[in-house]
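Complex shown without one protein chain; remaining protein chains in place.
Right after this comes subunit A.
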């Protein structure tokens, strides 16, 4: 699956748009609103906040001490709000590159080995994809599935499905492709 980098900066700006929050709250809100996202470490939240503050997109908005360490909460600045709006208005480039390990692996297999090796990989990958597809479908059909979860699972399912179609058609074409690579 394509794993385009999500802009943590902009996601945090978005989470701050509803009012000031400190790092711990941001991490929790992130995990709740973006289920199945790549895990966001606390360290990454603080590092990103520091960068956003340096660039004037957020500013400290108070401190809170509840018997524990200091917690600084941050607020969106006017500049931060403008940066967020620009990001939201920008259309993402639709697949500018075919940046897939699956694709690269089959090409390399065909270069260094034979069509059988590529086939073996395609079949094993298809099996792994199918198993993951089934897991995510079970998440969706669970009686208590929340819409957050369903929509996140849908995204992954659509991409796995696209990969699976590609794996199927490439399996059919792999012998011809091997001949072309070695002609």
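Following the convention adopted for this analysis, contacts are C-beta pairs under 8 Å (C-beta built on N, C-alpha and C of every residue); 3 or more make two chains touch, one makes a residue touch a chain; residues count from 1.
The working rule: contacts and distances are computed from a predicted model.
Selecting from "Putative ABC transport system ATP-binding protein", "Branched-chain amino acid ABC transporter, permease protein", "NADH-quinone oxidoreductase subunit N" or "Thiazole biosynthesis adenylyltransferase ThiF", the unshown chain of this assembly corresponds to "Putative ABC transport system ATP-binding protein" (UniProt protein name). Of A:28, A:86 or A:134, it is A:134 that touches the chain left out of the display.
Hidden from this view is one chain, which touches subunit A at 113-114, 116-117, 120-121, 123-124, 126-127, 130, 133-134, 136-137, 140-141, 143, 157, 161, 164-165, 168.
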